[in-house]
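The complex appears here minus one protein chain, its other protein chains still in place.
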Amino acid sequence: MLDLFVQAAMLGGLYTLFALGQSLMFGVMRLTNTAHGDFIVLAAFGAVAGLMLVGASGAATVGVALALLPVAFVFGWGLQRFVLNGTLGRDPLPSLVVTFGLAIVIQNLLLQLFSADPRSIETGGFNTRSLALPGGVAVGALPLLVLGVALAATAALQWLFSATALGRSFRAVSDDREVAELMGVHAGKVYALATGIAFVLVAIAGVLQAMRTTVSPSDGPLLLLFAFEAVIIGGMGSFWGTLAGAMLLGLAQQVGFRLDPGWGIWAGHLVFLAVLVFRPQGLFPKTRG
Amino acid sequence: ADVVKIGYVSPQTGPLAPFGEADKWVIEQMKAALKDGIAIGGKKYEVQVLLKDSQSSPNRAGEVANDLILKEKVALVLTAGTPETANPVSDACELNEVPCISSVVPWQPWFFGRKGDPAKGFNWTYHVFWGLEDVIANFTNGWKSVSTNKKVGGLFPNDGDGNAWGDKELGFPKPLSQMGFTLTDPGRFQNGTQDFSAQIAKFKSEGVEIVTGVVIPPDAKTFLTQARQQGFRPKVVTLGKALLFPGAIEALGDLGDGLTTEVWWSPSHPFSSSLTKQSARQLADAYEAGTKKQWTQPIGFAHALFEIAGNALSRSKSLKNTDVRDAIAATNLQTVVGPVKWGGQGPFRNVSKTPLVLGQWVKGGKHKYDLVIVNNEAFKQIPAGGQLKPI
Amino acid sequence: MLATQGLQAFYGDAQALFGIDFTLAPGEVVAVIGANGAGKSTFLKCLTGLVKAPRDAVRFRGEGIGGLPPGEIVRRGVGMVPEGRRLFPSLSVEENLLVGASARRPGPWNLRRIYQLFPVLQEKRRNPGTALSGGQQQMVAIGRALMANPEVLLCDELSLGLAPIVIQEIYRALPRLTQEGMTVVIVEQDVQTAQRVSQRLYCFQEGRVSLAAASTQVTREQVSRAYFGV
Amino acid sequence: MSAVPIPGEPWAAASAGVTVQRGTRANQLALAAGILLLLVAATLPLWGESSWMREFVEIACYFVFAMMWNLLAGYGGMVSIGQQAFFGLGGYAMLALGNFAGMNPFVAVPLGALAAALVALPVSWVAFRLQGGYFAIGTWVIAEVFRLGIANIPAVGGGSGTTLTALRGIGKSTRESVTYWMALACVVACIAGVYLFLRSKQGLALQAIRDNEVAAESQGIAVRRMKLAVYAVAALGAGLAGALYFVGNLRISPDAAFSVNWTAFAIFMVVIGGIGRIEGPIVGALIFWALNKFFSDWGTWYLMGLGLLAIVVTLFFKKGLWGYAQERWGWSLFPTQRRLVG
Partner (left out) sequence: MPLLALHDVRKAYGALQVTDGISLSVEEGETLGILGPNGAGKTTLFNLVSGDVRADSGRVEYAGRDVTALPPHQRCRAGMARSYQVPQPFGAMTVFENLVTAACFGGRQPERAAWETAHDVLRETGLLPHANRPAGALTLLNRKRLELARALATRPRLLLLDEIAGGLTEHEAQELVAELRRIKARGVTMVWIEHVVHALLSLSDRLFVIDFGRKLAEGEPQAVIADPQVRRVYMGVEA
């Protein structure tokens, strides 16, 4: 029982990381980014490629991961500025199509460059280290790190978007771009900044994913769905909600897996649909009025 | 000159791509070997090989097979690499009445997965590979050679292979219990599962010491890592599919050491090609020299498929479908994967079995890990390179 | 201080403005009137960069600002209350107002003063903008524009949908604004109100200026002729 | 609502004989050409090669599916990424009827489509709680639920899928011709059905809903029922495409049948051709077919090109290639608008 909850929290932490970037782009910018999972995979391959260049070692992994963050930021910034900005609007279709297209491009580009072999990032044994809890439960050090990073990232984002001028101008732009510009907010830059931040999270998620398991070019869509589910279960515009959504998804899957491994992910989907039916606004939507 | 076309379908891209990785190289080699053409019914034909990518998708596999048959009008189709590719291609051939030779799928998923009727067999499709009975025999032979509590945990995904391996009648459960092993099977899981703690918890509570199954490489890594994290350390891990390819083992890092898997072909197999006369060792060396990559098991089978095709075509009376089919059915050939001969009753009318042994990945010299044959009880001619060591 | 010369504007191929000459002196209130579709809103949009105009057709303090991005124009001191309010629905009232201050121009206007001007907004400061009544939304829109401390405030159809008491209050606030040195352009349908609160008056007709005069001097006939053509 | 009488009298029409233009010369010519083409096409099995028929069947499946997606998203405003749910269900229903009930697979095709439409009714109850991007992703998850559900049913082969054995007794050329004619009939029925529907009063309601749901409801349109009808019809069409596809392909597996790629390709076709117009999927399907025919051997590069093409068209030709042509030259083969003349 304890093991169930511990493992659910670990899985939830991972899904939180997958979901935060999505929450930012989807929940706040209304951008349906169907390439999200593929960007995570791309980031992971970025780290893999980096390690191929400098040679694998524990220190190199940390170094490459840190170096990847600014690269991801610039990448996201540019992507939004030069591609995605052209797709925004009331109609979800353009962003959907463009990101779908990007997903296909990324998957096949990675396949071309790296072949379909699964890759992973060497952690120098860190990924198999664990802490023994009372009751015979062991907690992996890496999942614990993932959970910690997820909590920190959630807190940071929530603060950024609800308590700072940046967050405010950001939401203003997503509501009515023209008027926001009239107020002196530079919409294009605000979006680019947000996507840059989202991509930093994507990079973190990608690196940790590749440490934890293997990544291969076709992994993206699965990661995407989990991310979306966490975001929607949690409710729009609230990052704590996303965290809670990810935890709930993790728990639902864990319970499902234990009943029968074939139905674990299915159970997660069902919880997601149930939330939609009974609370379409999500569990913790940003309180409005 | 007249041209005879041979179609070849395999997963070049997608998650199953390692299975098709060697095909391009093999086909290049074949082009050279067959550059003088083949005489069919007393007439010389130039040989053209058309390689199509199934993209690891059964849909796509069926589509390209149909293209090959209807548009390119190939004389026969070859296909290899998991039920996801071989089954739809075989089905398309059966329906369009074009001969087909398939491989790299244990014969049960190939035959029963296609809803074959053992009483009738198939008319157009022929298969060359081993079966689950062989893999079970090899795995258990290996396990018996180390001391364990004989408690086995099974990881069978919900795909063509997993369903066959885990099948109550045809798969692992029955023979294992007959041999005194207890199997813990938590159930079919989806490929790409992010989390195996449910299985690990179950294995731990059942005191499992041997883990087996047939999983895709990423899942193997996820499972092994989480098992280590959660303090589960089985003595033997013998997995099909996931551990076939050196790339996958390297991706496992230190966890790759000591894992065991089935070996269907290796450089130490005492066979040689009827076409190029290369021994298995020479073939593998040529591959490594040509591609700068470590050898993989599908090389031998891709090569053998062409051996069979070439041999059958040269014996065929004409290019008529039925003649080619009859020639295939009458094959009796020593290939680089062993002797190939169809015949017999039931499924065996369409299935020719090849030998199978057990291998273990050990830290190597030239390559990061080498696959060493550790149990050859099932086929003594293949020399063993060592003893199975518990992890 | 703000002037246009021969300003033309287009929506795609359709021309909406045909050579508008317009001037604005510091501290005045100028009203723009005209039948609907005459081009009043388009004119204001040209002044704030929402509709593209040639650089030198619009001059603010001697510099050409036509076609600059709207944000740049606000930063130079031209603010606008857009037609139809257009609040940010996912922001609270207070956040709506704060976004108005994004241009970061120094000046007397801040949250406290806006709430003094429209006390009802303080009560609803945590409500999202969309959950306000039409009139309340208009107040937020005005407050939001003031938060930028503009030198020139452009108001499109300020009184639309407001209760008479609120309109009076808003127009009573105008002189206060101008006393503090703000210059105001209002687009107004109600000619009498326009005449009363403004010093000068432009009447638009089908994209052209059909009348420009001091508000106190125009007669009813002049206005109705300017409205509908001779 | 018969309890409340409608006042007819105060609103008696003052004008009679209002002229409304609904078609153009070009579109009548196109119609004639289309019928001619259809006649030629119908005789293809008598003189054509079997590979042509097969190719047509394949592209017909893609096309019907894309057309239905266009109806749903382009006209109904419901952008779904989950239409593969009905594609797969149509295929599986056809297979079950053929393999287990011993039905002739060709008869099972329309029944499979019907089954998909029936499933759409309860599914809509969940899906319609969502809008915009939520709807898109929600429908995807629903499709995944079906995929995982079917993957756990051993009778249809679980995750590894199964083979349509019912066709094994039918001769090759009969099978090919019948499949071809069915595909042709589906394409024609699909185009004609959608066109006539959009020209009708109901088409007007559909466009109104797309533009503004609240206002549509208050103008007397039963929004929910209309959306449900469109959703069910789109599911029917998707199911039809699925059933037809797997009759041609024989082998079905959950991953193939419920692959998101179906919807992805439909989106590409519709977007490249032009969304919200009947010509869109037609043009898109032709382009898709041509690209597939000439470039698909390029594997990853081909797919990357396809992805880039979709991106470029979305960014630079927002209304698709046909939409561009329509704006530029006023082309319209299937006009649905009503222009008041005089």
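Should a chain be cited, it is by its letter among A, B, C and D, assigned in written order, with residues numbered from 1 in that chain.
Going forward, a residue touches a chain if its C-beta (ideal position, glycine included) is under 8 Å from a C-beta of that chain, and two chains touch if they have at least 3 such contacts.
Predicted model, so just to flag it, every value in this text is computed and none were measured.
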Which of C:Ile73, C:Leu98, C:Val166 or C:Val218 contacts the chain that the document leaves out: C:Val166
Of C:Leu2, C:Val30, C:Leu132 or C:Val197, the residue in touch with the unshown chain: C:Leu132
Sole contact to the chain not displayed, among D:Ala116, D:Ala205, D:Met269 or D:Ile282: D:Ala205
Given D:Leu164, D:Ile221, D:Met304 or D:Leu321, the one touching the chain that is not displayed: D:Ile221
Residues of chain D (touch criterion as defined above) contacting the omitted chain: 1, 3-8, 10-11, 13-16, 18, 20, 200-201, 204-205, 207-208, 210-212, 214-224, 337-340
Contact set of chain C toward the excluded chain (per top definition): 33, 35-37, 41, 83-84, 120, 131-136, 138, 157, 160-166, 168-169, 189-191, 224, 227-228
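As a convention for this text, only the chains that are shown with their structure count from here on.
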Residual chain clusters - chain A taken out, nothing else repositioned: B, D | C
Centre-most chain [mean C-alpha coordinates]: A
Chain centre separation (chain B, chain C; CA means) in Å: 76
Inter-centroid spacing, chain D versus chain A (mean Cα positions, whole Å): 33
Distance between chain centroids, defined by C-alpha means - chain A, chain C (Å): 43
Numbers and ranges of chain D residues touching at least 2 other chains: 148, 151-152, 300
Contacts with two or more other chains, residues of chain A listed in rising order: 108, 111, 262, 265
Chain contact topology (line, ring, star, complete or other): other
Chain pairs that touch, as defined at the top of this document: A-B, A-C, A-D, B-D
Residue ranges of chain A in contact with chain C within the complex: 165, 168-169, 171-172, 174-176, 178-186, 237, 286, 288-289
Contacting residues of chain D [partner chain B, same complex]: 49-51, 54-55, 58, 99, 148, 151-152, 154, 157-163, 165, 167-168, 172, 175, 248-251, 253, 255-256, 259, 261, 297, 299-300
Touching residues on chain A, where the partner in the complex is chain B: 3-4, 7, 10-11, 14, 108, 111, 115-120, 122-123, 125, 127-130, 132, 138-143, 212-216, 218-219, 222, 226, 253-254, 257-258, 260-262, 264-265
